[in-house]
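If you scroll down you'll find the structure; I have some questions about it.
A single protein chain has been removed from this complex, and every other one stays in its place.
Chain lettering (A, B and C) follows the sequence in which the chains are written, and residue indices restart at 1 in each chain.
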Amino acid sequence: MSTFGTHFRVTTYGESHCLSVGCIVDGCPPGMALTEDDIQPQMTRRRPGQSAITTPRNEKDRVEIQSGTEFGITLGTPIGLRVMNENQRKQDYGNKTMDLYPRPSHADWTYLEKYGVKASSGGGRSSARETIGRVAAGAIAEKYLREAYGIEIVAFTASIGQEFLFPPTPTHPTAATNPEFLKMIQTIDRKTVDNFLPVRCPNKEGSERMEQLVADFKAREDSIGGTVTCVIRNCPSGLGEPCFDKLEATLAHAMLSIPATKGFEIGSGFGGCQVPGSIHNDPFIKAPAVPPGQNGASSQVPRPRLTTKTNNSGGIQGGISNGAPIYFTVGFKPPATIGQAQTTATYDEEEGVLEAKGRHDPCVVPRAVPIVESMAALVVMDAVLAQQARQTARSLLSPLKGIVPVQQVQQGV
Amino acid sequence: MSTFGTHFRVTTYGESHCLSVGCIVDGCPPGMALTEDDIQPQMTRRRPGQSAITTPRNEKDRVEIQSGTEFGITLGTPIGLRVMNENQRKQDYGNKTMDLYPRPSHADWTYLEKYGVKASSGGGRSSARETIGRVAAGAIAEKYLREAYGIEIVAFTASIGQEFLFPPTPTHPTAATNPEFLKMIQTIDRKTVDNFLPVRCPNKEGSERMEQLVADFKAREDSIGGTVTCVIRNCPSGLGEPCFDKLEATLAHAMLSIPATKGFEIGSGFGGCQVPGSIHNDPFIKAPAVPPGQNGASSQVPRPRLTTKTNNSGGIQGGISNGAPIYFTVGFKPPATIGQAQTTATYDEEEGVLEAKGRHDPCVVPRAVPIVESMAALVVMDAVLAQQARQTARSLLSPLKGIVPVQQVQQGV
Amino acid sequence: MSTFGTHFRVTTYGESHCLSVGCIVDGCPPGMALTEDDIQPQMTRRRPGQSAITTPRNEKDRVEIQSGTEFGITLGTPIGLRVMNENQRKQDYGNKTMDLYPRPSHADWTYLEKYGVKASSGGGRSSARETIGRVAAGAIAEKYLREAYGIEIVAFTASIGQEFLFPPTPTHPTAATNPEFLKMIQTIDRKTVDNFLPVRCPNKEGSERMEQLVADFKAREDSIGGTVTCVIRNCPSGLGEPCFDKLEATLAHAMLSIPATKGFEIGSGFGGCQVPGSIHNDPFIKAPAVPPGQNGASSQVPRPRLTTKTNNSGGIQGGISNGAPIYFTVGFKPPATIGQAQTTATYDEEEGVLEAKGRHDPCVVPRAVPIVESMAALVVMDAVLAQQARQTARSLLSPLKGIVPVQQVQQGV
Partner (left out) sequence: MSTFGTHFRVTTYGESHCLSVGCIVDGCPPGMALTEDDIQPQMTRRRPGQSAITTPRNEKDRVEIQSGTEFGITLGTPIGLRVMNENQRKQDYGNKTMDLYPRPSHADWTYLEKYGVKASSGGGRSSARETIGRVAAGAIAEKYLREAYGIEIVAFTASIGQEFLFPPTPTHPTAATNPEFLKMIQTIDRKTVDNFLPVRCPNKEGSERMEQLVADFKAREDSIGGTVTCVIRNCPSGLGEPCFDKLEATLAHAMLSIPATKGFEIGSGFGGCQVPGSIHNDPFIKAPAVPPGQNGASSQVPRPRLTTKTNNSGGIQGGISNGAPIYFTVGFKPPATIGQAQTTATYDEEEGVLEAKGRHDPCVVPRAVPIVESMAALVVMDAVLAQQARQTARSLLSPLKGIVPVQQVQQGV
């Protein structure tokens, strides 16, 4: 369905050729300052047309709050959000050839199989434009997480084609065991990432190589994929619901729901499956003391007393966050729409050659960065509300005495 | 929460030290023949103790149907399933040292952070024993899918450590572009996979190398991870719900909810992100005619008219199945419990050395095979019921005339 | 939350003083003709200002489809619906006295207790304006139900104050045992009901008495409640999900979610609790043959072979529809906002006198009629889709042989 989340519930609507796209956010805590200015920056980061290597369509994407706030404060009621579809350019998609062919590796054919109705845009909801609602909702979630816990969510391009920021090596089949990588994710921020536009890979040399690679693919009217790594810092411990809604499971769900994704790795990921347990295990150490309110958090929620020396777990153990940085990587395929001619079949099963006119994005990876951040925010927000509910419920019970070791619960989380 | 699925809804209970484990399956179609004999085989495949390389604990795991059937026929009401916990061996986990330390990369610490109560087993629901309910429910789903559509779900070990069945190469950064791989997944079945016990890698040489690797890790009281690839054949087209519940998103959710998983790839996966779009795109071709009832399907559901020449998409485009084989790979980390001594911290933040007594599994990959299959069955079952509902709903409307191209809907799917 | 339904899922947003109100309808079958013209009539029936006895505020309430249709055909994707808030008259609610007092029996106080934020409208989402989204969504559901099954949903005013259309008598403690009532609900339609505006009680004499009663209450700046009875005809059998989502349970949920409701009765209702079982039981009789396609239904779904001689069950037995007319009654309280002065307490706990200025509706019952119909449509739609899914799922299994009596399932429902 078009709904994500249980406690912080986002329902989206809209395809590329209709009047507007948008969403309803249900479950936002009341009493939070919120205006369009809190949402627009990520909308703008998501927009195509930010540089030569992304598609030149200029979508203005101004978000408009319909409900749920008054005098710039959330009421706790559903927040309606809407963005007009202004620049539809139907002619790009509506030409005759396009009408005859389901585009290879696009959603045209499967949407028709599913719904039995052919939308003029092909696979209507499979458009990248559908992600607008997610990004708007994610910005609201992020605001809460930042304000209450000082949570920071930062994504960046980790590879394009075979150009990697941290290429796998025999010593480090996964970046997780590489101290350079662990150091970087401790400090990387969005400003730094955007300094490396258009590719958003925060490394001068790597960034240049990737930019060149994308330019080459553009030149031959081809396309290329890559990966985005995302880190979530200052997350409270205890997030994630056994057994089906482990935190990595809901993150994987969220990420694989982004168009064009091919894979998800938590922490050490697939490379970590090649590392011996004796190295892969993360030993516990006493955590450094963090004064409440650090990182801009308004809450007094204490940090966990233990942390791990290494972080192959990616901040999640047994499906539950341990307070260490959560990080994961998402793979994006090469865009299906390419300028090159392709031999394929028509809707009527006849072989023919399809040539896709129009201007196409040779690589979606840089533009996916804010979408990954937004989906991460939605997952963490939902998990935070679930865990707050549990902790508060428990705190109202009488303290237990006797046999079973029971940890004291901190107030209010 | 402990519930998976919307239309075919599975709710599980139980941890390793309680009276029993089990589940309730809600939404099973009425009128299907079902007894314990349909469920037990996968339960048995899941059991530890099948060979020298898995843990020797002999869990008998006899499943008992509590409700929802009569005279061996499903009533359409919830099916209660229960398996006793017979062989708890509390002494392995209850020793004094264990009580002092949260085990590294295990769920002991995070469960305590989450719930504030320390279960005697450490992370109670994080136990592999929790997967019993999933496997039992998955077997019911599979029975329906096989009977109605001839769907076959087969998983196998694809790698252990750095030993791969199809190692990535410069030509084939993903097995998806390798014709040998595509051929294998067309025919592989469970019987063949189990011929390669204990590792369940269906290749004589690869299997032997993996078996040796695991033996080596066992000898040094260490552990190692690996990957499982799973294929779903004869799936109808049209499965998967835009935009948040794309089929690969719910598969990813399902797989990452299995204990010890680190990653998920659909189709060409991460390797596919390195392949140019011009190669990665799957051109359409006319599908071969398949007489209804083939593959043992009792239904008359027709197969799609088009299929793809290649299958980098892994049978899913725009989040929706296209009828081609669906395949994906899941990564499993090295088991956290190892015999080697580990320097770590106690619950009270003091450094010390933990030695885990008892017999431990150096590699969970072979045993994960039926669990992966079961979770895949739950995902497909839920998606099938959703799509059946849509198709039937549509079929009751008057046929549309005029402008919009509308495909005829086949009866009953 | 602000979401209703599982298969046909409606999420609403908006309060009385924000930019717009609206909803997202997810799960509408694809391929159905749908434009604003299908939705507007019920929106207009819901509008205040249709006669002297309802509030004179002229809300125009033009609905606008944002997404989910193309060329007037549903795509199967979420349908966004929006209605602007044009005529807010903030001054009525924004005066100083109003700001000091939580209005008695209104939602001002409880919204503040719940959210900790005071919206300028008092209880923002408790406004009758919130029902706009429901009515818009209900109109879409109704269109499907009518087209696929010939389902007719008609509500009417059954009582205002102590003026009843069918007053309870010692012989008939419930209208359900009164043949006149059963006859009326077989044929009553919306056109007839609206002939009796402003009260919508389809009986000349009763209507006049009720109209006079409301005028009396208006004259003394007081208010009065009443009841609405609703009938659903041509409903398929088999709707309603044991055990928690019995059809009467979801109807009750839906009706009690309408602002100002106080009670719900299915079939013979509370009066039926006073009737002996020997009279209350509905004996089965052979059902009259109904040719497919009658009632304008496009589907070929057969009607049940049995029906009941009486209908104290109100068309639902064991929580499941039996094909007979479903009928129920909903109670609405006297509106809380009255012109009379009321002694009450301020937010600061001080006693004082509140006088509510502005023009108020002395009785909401007539205007509630289309809202009751809309919520009924949402419930039935959701139940229909659930049952269609089950029936289709079952129809794809091999027919069973032998011991258990198994009914043949009709194709496609």
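The rule is short, and it goes like this: a contact is a pair of C-beta atoms (placed from the backbone, for glycine too) under 8 Å apart; a residue touches a chain by one contact, two chains touch by 3 or more.
Quick caveat: nothing in here was measured; it's all calculated off a predicted structure.
Interface note for the absent chain: among B:Asp26, B:Glu152 or B:Asp382, the touching residue is B:Asp26.
Interface residues of chain B with the unshown chain, by the touch rule above, are 1-3, 9, 11-15, 17-24, 26-27, 30-31, 64-70, 73-80, 82, 114-117, 119-120, 124-125. Residue positions on chain C in contact with the hidden chain: 1-4, 12, 101-102, 104-118, 123, 125-126, 130, 159, 161-162, 173, 217, 222-227, 237-246, 248-257, 259, 261-270, 272-278, 280-286, 304-306, 308, 312-313, 316-323, 331-336, 338, 340, 342-345, 347, 349, 351, 362, 387, 390-391, 394, 404-409, in rising order.
Interface residues of chain A with the unshown chain, by the touch rule above, are 6-7, 29-33, 70-71, 73, 76-77, 144, 147-149, 242, 298-299, 301, 384-386, 388-398, 400, 403-404, 406, 409, 411-413.
In this text, only the chains that are shown with their structure count from here on.
As a whole-number value, the distance joining the C-alpha centres of chain B and chain C reads 44 Å.
With centres set at the average Cα position, the gap from chain A to chain B is 24 Å.
Our note on geometry: chain A versus chain C, Cα centroid distance of 40 Å, whole angstroms. Of all residues in chain C, those that touch two or more other chains are 30-31, 70, 73, 76-77.
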